[in-house]
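Pasting in a structure now, in structure tokens, and then I'll have a few things to ask.
Note that one protein chain is taken out, while the other chains of the complex remain in position.
Chain lettering (A, B, C, D and E) follows the sequence in which the chains are written, and residue indices restart at 1 in each chain.
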Amino acid sequence: MEPFTPDTGATAWILVSAALVLLMTPGLSLFYGGMVRARTVLNMMLMSFSAMAVVAIAWTLIGYSLAFGTDVGGLFGAPLEHVGLSGTDEQSILAGSGVPFLVAAGFQMTFAIISTALISGAIADRVKLGTWMVFAAIWVVIVYAPLAHMVWGGGLLGADGIFASIAEPVDFAGGTVVHINAGVAGLVLAIIVGARKGFGTESMKPHNLPLVMLGAALLWFGWFGFNAGSAGTADATAGLAWVNTTVATAGAMLGWALVERIRDQHVTSLGAASGVVAGLVAITPAAAALTPLTSIVLGLLAGLACALAVGLKHRFGIDDSLDVVGVHLVGGLVGTVGIGFLAADGGLLLGGGVSLLIVQVLVAVAAMIFSGVLTTVIALALKHTMGWRIPEADERAGIDLTHHAEAGYDLAGALGARRERSIVPARHTPGASTGSIDPAEAVAPMDDASDPGPRNPAPLAEGAAPAAATARTVTTGEPR
Amino acid sequence: MEPFTPDTGATAWILVSAALVLLMTPGLSLFYGGMVRARTVLNMMLMSFSAMAVVAIAWTLIGYSLAFGTDVGGLFGAPLEHVGLSGTDEQSILAGSGVPFLVAAGFQMTFAIISTALISGAIADRVKLGTWMVFAAIWVVIVYAPLAHMVWGGGLLGADGIFASIAEPVDFAGGTVVHINAGVAGLVLAIIVGARKGFGTESMKPHNLPLVMLGAALLWFGWFGFNAGSAGTADATAGLAWVNTTVATAGAMLGWALVERIRDQHVTSLGAASGVVAGLVAITPAAAALTPLTSIVLGLLAGLACALAVGLKHRFGIDDSLDVVGVHLVGGLVGTVGIGFLAADGGLLLGGGVSLLIVQVLVAVAAMIFSGVLTTVIALALKHTMGWRIPEADERAGIDLTHHAEAGYDLAGALGARRERSIVPARHTPGASTGSIDPAEAVAPMDDASDPGPRNPAPLAEGAAPAAATARTVTTGEPR
Amino acid sequence: MEPFTPDTGATAWILVSAALVLLMTPGLSLFYGGMVRARTVLNMMLMSFSAMAVVAIAWTLIGYSLAFGTDVGGLFGAPLEHVGLSGTDEQSILAGSGVPFLVAAGFQMTFAIISTALISGAIADRVKLGTWMVFAAIWVVIVYAPLAHMVWGGGLLGADGIFASIAEPVDFAGGTVVHINAGVAGLVLAIIVGARKGFGTESMKPHNLPLVMLGAALLWFGWFGFNAGSAGTADATAGLAWVNTTVATAGAMLGWALVERIRDQHVTSLGAASGVVAGLVAITPAAAALTPLTSIVLGLLAGLACALAVGLKHRFGIDDSLDVVGVHLVGGLVGTVGIGFLAADGGLLLGGGVSLLIVQVLVAVAAMIFSGVLTTVIALALKHTMGWRIPEADERAGIDLTHHAEAGYDLAGALGARRERSIVPARHTPGASTGSIDPAEAVAPMDDASDPGPRNPAPLAEGAAPAAATARTVTTGEPR
Amino acid sequence: MKLITAIIQPHALQAVTDSLREYGVSGLTITEVAGYGRQGGHTEVYRGAEYTIDTIPKIKVEVLAENADESAIIDLVLAASRSGRIGDGKIWTTDVGTVVRVRTGERNADAV
Amino acid sequence: MKLITAIIQPHALQAVTDSLREYGVSGLTITEVAGYGRQGGHTEVYRGAEYTIDTIPKIKVEVLAENADESAIIDLVLAASRSGRIGDGKIWTTDVGTVVRVRTGERNADAV
Partner (left out) sequence: MKLITAIIQPHALQAVTDSLREYGVSGLTITEVAGYGRQGGHTEVYRGAEYTIDTIPKIKVEVLAENADESAIIDLVLAASRSGRIGDGKIWTTDVGTVVRVRTGERNADAV
């Protein structure tokens, strides 16, 4: 361990990159949230936000150690080495470029968060938030952190790993660790959780496409931290990653649009937003391995491949609701395997032979198996304990209202809510705590003569606290 | 004064941080704007945007000098020392880390802007924009700048101040100067301005929760500049502040959700967004004083405390419309006082004795009194001169339409506006300039036979400028 | 060519600045998208997104070389010098501040993108996306890149150009290259493309003002990269540009609001958002030439001038739909010419004589002529080949639905789409590929007994792929 | 059977439904509408243009009731929605043939 | 001529329109409404306050039909929209005088 020489420039860049990558998860929440129906947008966004809460803490407690602690058998890091993100700057994974320990650890935290949040798109509109949060905590610890260790932390799939004798595998910013991993996990969850009620027959078109495009834009913006930040300092490699990220994304937008123009006659905004993400995914592992020109080609291919892939779920009847598989798994594979063909150094098409290609395929397959098996175990365990699905009636009525007691929008204003009371002093009747509302047998039938509570309490400003005595009148409507 | 050695890394980080903190105010405008009703969203956003305009100029002219000029009696800086933000790099408040004068001054400007804008949430939907803008200009000069001076600029409440003999008070990024200060000012304004018509009886639920969540996300993102930028350079302290900011926010989201789950049975997206802000507020003063583990604890406490606090306004009948008190004052107190318990260096629970805790409480109380008294004076003076409230009919019809002649959304399209004319050449009849529209006695009754203006002017492209001769037909509808 | 000494601080700042400027274009897409009607928002946003795709690639292939390659006759750079953005760090246009070649080239790419995207606001709601994309590719190569070369790349209008003997012209961040250039191009396109159907008689008011304000905020945020990033490193000049950018914007908001208050009696949110952009435009060329105080004045003037200018289009009957001329051309001229009056060094009002003013006017006029002539040629060529306009019926029904087969919002949910089928295996009947839908003679009349396709296919999950055999039933409704 | 239709000010809706419920009306249907009347429209201002909006948002309330209840219901709506200012609204009634409750298939008086 | 008005659950709309179309109904008009009835409202929770929403979103379907088709159409709507749970909805009919097709100016039976 050599003495640590801080570099304010590199540190500034990684601090910014960490902030940028953190922003990706809210960006994702908009991208995903705009794509679901208006009556489930809040739940969708909450899946991203809750992943931020849960993963940040799991990462601090144990995840970071498992990923970047001292290697244990090539599989994970020593679990208790950096509990609470303790560590010296000499232990920083970016010590070589003068970036302090906590800056690098924070940067890595944001990768764990977004990887977990990505999965949620596969199971939109239908799962209990509690189960999702438990899943997120377990998955990031058991699946993400070890895989990050294997690829980046000195483990089996990295530069000194089991394939290194063939060629050194390349995953610059997370093609396997993030995208293939999340894509496979999404596929597993979509299968185990099962399809939405009405999938394939009812309309589930996006409710707010400007939100989707804004989300895609924030993802792109944040991805500069993801890819160019993965250079670990502010140098020419970061510049290469920055430029490749942009031009691959441009290429993928055009690739996706081409498929739409030919197949559907219409170029769409959802296609543009999706193309953006497909390009960003594909260039992630390759951002420093390609030139700007080959990055355009890789992006184009990713756009074509993902645009064709997203329709397959209807063929297989798998409700990967927001195309985590079609975009992240397929895009991640295009990028990871594409390196084998297009890498400036070692790519098959640039005269580098097949060894890099073989290694890239092997690493991708290994990651898929690892992620697939472990995610299956976690998902099944949760299925048989907490359970994944909300009741069908709740799902049909919209999870926002039935499980969060909220509505995304109240734009009309006139038909909306009309009675308000403070909830703080109120205590609910024990029987009412069902955790879900059946809207078909809902609150306070209007002719319920036995309604005990004041319906229209005097303005609270004027009196004592009448609401304190008001029991919540959640009674079941009965036909006469 | 020693020679100034510029540091591009530190300067880059503070430039970025300043941009991030500036973004917080539009972020706040979304957070606040989404929480009000659809018919007042624009006014709410304008309160933030106008604060940006007014405070930036007031800060340039005099605010900066009052905050960071040569100390005058421990209370404020020499008012004319840096008029127009003149100053040498040696005078930079971040000269020690090689950050030029104007970079540091710009960074501080953004704190003044967001602090002022925060207050507006307490008086949503009901005040004249003009009065608000005058308030903002006066408040930032008379209240914010001196308090910043006292705490950070070498004044009474700072490291060399009146309590320094007990222990050195800690306010890393603005727990007292920003949050307690704005929270108290919000409370004062909410009381003096009075409640919205219908407060406590009519529905005032958020009209656009995805906007609220987006706003919370932009606040979080910008807060990295706020907290980690307050390190003054890009180093390990900035990294600690970055990580603590993230994990405290994660903890607060969970804390808030816990209250909701137990009290209301439902976790909400508004709760998640609110938890984010509560965590960010609480960690602000403490970002460099705690460890990641104690930051999680502080965040959790802030989430619990603020979630319980926001309902109290209904008890007291104070229409702090968007919970400036419940989130910023309470969160700011949790953070400021929490330092006394949890600081790695000097915290009571970590064996540091009570002196730091005492000092933190004293500084918080002093800031509350200072802010409370001065804000009261300003608010009452404005009440008796310009007046705060718009007419009741305007408030009921929605301030956007009546005072800004705009509507936030026109999504339907079909029922909306149908006649258009250029306003540039038009001159309004003098009698029409009332500044407010009474929608109940509004424009152009359809059977008004005396209507003098052309109702359907020929396309302007084809003729001269007929609109120039068109008086605005704001006549009062009369019953037959 | 001297040896290149990398500077991580400067590089970090330019990496961030590039990301910030890239974000401006999606920001613009929101600013523009919110201003059009709900039924054209997606097309408007797609014009920005497609500009990102097309320009990024054109810039990589040839644009950068034309702008910054070795000078050819003062007009453009050697076209093939940097194909694929090849080049050494010694060739970096920011080599002097230690910023690597690709970082600087990426930063410049973002300027080309936003400049092109700006133009689209002039021709909202009515043009074929394909024609726009071809225009973007040609315009950035033929108009933008040479002008950038002339002003910044060592050409005729730069520091060593034809006017340098009078005074050194000042365009710090793109008053001529970006704003005057795009403003003139917008004017030319608005005239050649022609007005929207219903312009001047039908309502075309903004459909989503919170989106407009969010867009303005992201533009402001990104503009810090634009202006302060144009310092080329993180130093006091960048700080000056940062502060001037903020205070000029503040001034312009107030200036615009003043016009509204006096002329219309109402301050509007659209005015605030527009004032923000006007101020940012005006300070762009002047960001390092003025002091904070004179920047406030320049911003105020820009706000006044642009607020008065935007109404003129109705006078002249030119449908510059979103005021590219009124804001970017006028604002760009205010800034470029304003330097001649207000520059700390050489400004007429600060005792600098008239020579700088003369040069600024000459450069502005030269840029207007260059841009106007070349844009006219491109626009006319496209008019007579691909054609600009979509069919009138499509325009009236809304370009989103007719040309992108999408709707921006589906908030109601209940009346929306109800039948879904996979499009991937489907092949359309050849006759149906018209590229546009006439909604008045649209899909599948309900009594069309000859309808061959299954209307309500079985859930795909349960069966084979019935959709594969389903021809799209786009038949013309016939009266009985 | 009668269908009573009332166009009222949005802010009067709560009072109207409360008073109808108290009277024993077992249901009603609400629609967002916009209307012209004696009351005119209003003006919105956007960059470079002023828009005259002719219509004002209103709420339509529809109540099915037995003939005997018609005038009582009209009076209740009047009482709850009348401010005496233009724009207060309009009430009208039409004859209804069959009424059916979907859940049970009950008809007419039983179905209300 | 009759105007048949049905208030139904939003999710029943597809089934209703499909079955009417099959029967040969040549057109219908749909409106988003909100309603009270036996079915109550629901609760939404926002920071510091709980809101009781009295009304539930419903769809109003209006069909013009010849007198002879009235009862068949009612039966079809019943069959397609009935789940047997409260909130299923309401159907009513009114007499219509003139009916005109705008495109051709045709009147009454020809116009439906």
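The rule is short, and it goes like this: a contact is a pair of C-beta atoms (placed from the backbone, for glycine too) under 8 Å apart; a residue touches a chain by one contact, two chains touch by 3 or more.
What you see is a predicted model, and the numbers here were worked out from it, not measured in a lab.
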Residue of D:His42, D:Lys60 or D:Arg103 touching the missing chain in the full complex: D:Lys60
Sites on chain C contacted by the missing partner chain, in the whole complex: 202, 396, 401, 404-407, 415-424, 426, 437, 439-448, 455, 472, 474-475, 477-480
Residues of chain A (touch criterion as defined above) contacting the omitted chain: 35, 203-206, 260, 264, 266, 268, 270-271, 274, 310-314, 323, 326
Touching residues (missing chain, whole complex) on chain E: 1, 3, 17, 21, 26-31, 64, 94-103, 105, 111
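Keep this in mind: only the chains that are shown with their structure count from here on.
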Chain B onto chain C, rotation angle from CA fit, given as a multiple of 5 degrees: 120
Farthest-lying chain, centroid of Cα atoms versus that of chain A: D
Option reproducing the contacts of C-D, where over half of them reappear, out of B-E, B-D or A-E: B-E
Cα-centroid distance, chain A relative to chain B, in whole angstrom: 31
Interchain centroid distance [CA atoms averaged], chain A/chain D, Å: 47
Sequence positions of chain B contacting 2 or more other chains: 7-10, 12-13, 16, 202-206, 208, 214, 264, 266, 268, 270, 310-312, 314, 404-407, 409, 411, 416-424
Touching two or more other chains - residues of chain D: 14, 21, 26-27, 30, 44-46, 48-51, 103
